[in-house]
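One chain of protein is taken out of this complex; the other chains stay put.
== subunit A ==
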Amino acid sequence: MDWINLAFSIGGATIRMSAPLIFAALGGLFSERSGIINIALEGKMLAGAFAAAAVTTLTQNPILGLIAGGFAGMLMAIVYGIFVINFKANQIVVGTAITILASGTVPFVSQILFQNTGSTPEIPIGNRFIYTPIIIAWLLVISIWCLFKFSPYGMWHKFAGEHPDALQTSGIDVIRTRWSGVLVSGFLAGLGGATLSICLSSSYTRNMTAGRGYMALAALIVGGWKPITAALACLAFGFFDALGITLQGIQIPKPEFSIQFLNQIWSFFVSAQFIQIIPYILTITIVAGFVGKSRPPKALGQPYLRNR
């Protein structure tokens, strides 16, 4: 029986599908731990996806493409940071605006560079990453865990989100800490987008992130704003996605119950559509507090006023 084959296929798909989510969730972690809500992840990923594909096409070098993707995400983060940190604008509103800005700007730049608003030219298979970004993602999970656990830099970020006044009194600038959180977040989200366009597929296509920025945010919340649990939540999301994909394609063994009603229940729970909504049901359940309490940083979403 090809159960082993099936398990390998699901496992491979899980790891691939979760990689961009992990990048974006780690990005969200950086900014949210330092007190800035990051609903703009989607827009930063989109910018990263485009920049990576465009630079790889122009230079024939995927490493440059990956870096460019990160910096494009960072560019969006700079715009975001100016508004939410320096001008103290509402973070949800600006975040949404950044996502819309990215989905409009990217086709515009694409039209200038490639005379095509829909997609960039296809990148040949030799110029694409096979698995490098996936490894980078997991290395980042561990290193960011260490960073938050052991280094003072991680501690500053935690305090900027939990109790900014305490951080300021101890002589560390809150504004500067938050800026670094937002910039790193943009870079990581950009890498997530780059993974999508130059590793998991072969070109940028319009709105190719397809809601992954929001899914990463949900994974971050499910994971309780901690790097390893957030990455595991991403892996779970990827797993349900992969399961839904595989279940659409195969005939599921159907046990024959004597009661007709049980048969219906069974076919409902193994249907691909049901499997696909599991991540969202999971998120709602966990966030609603039934499974475990997921506590956000205390000062999340509050702009910091230095002379309060």
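As a convention for this text, contacts are C-beta pairs under 8 Å (C-beta built on N, C-alpha and C of every residue); 3 or more make two chains touch, one makes a residue touch a chain; residues count from 1.
Please note the rule applied: contacts and distances are computed from a predicted model.
Missing chain, UniProt protein name: "BMP family ABC transporter substrate-binding protein", from among "3-isopropylmalate dehydratase", "RNA polymerase sigma-70 factor (ECF subfamily)", "Aspartyl/glutamyl-tRNA(Asn/Gln) amidotransferase subunit B" or "BMP family ABC transporter substrate-binding protein". Per the touch definition above, the residue from A:Asn38, A:Thr57, A:Thr99 or A:Ser119 contacting the chain not shown is A:Ser119.
Contact with the chain that does not appear here is found for just one residue of A:Asn127, A:Thr246 or A:Ser271, A:Thr246.
Note on the undisplayed chain: of the listed residues A:Thr96, A:Asn207, A:Thr229 or A:Gln302, the one touching it is A:Asn207. One chain is missing from the display, and on subunit A it is touched by residues 2, 5-6, 9, 12-13, 16-17, 20, 107, 116-119, 122, 125, 196, 200-203, 205-208, 210-211, 241-242, 245-246, 248-250, 272-273.
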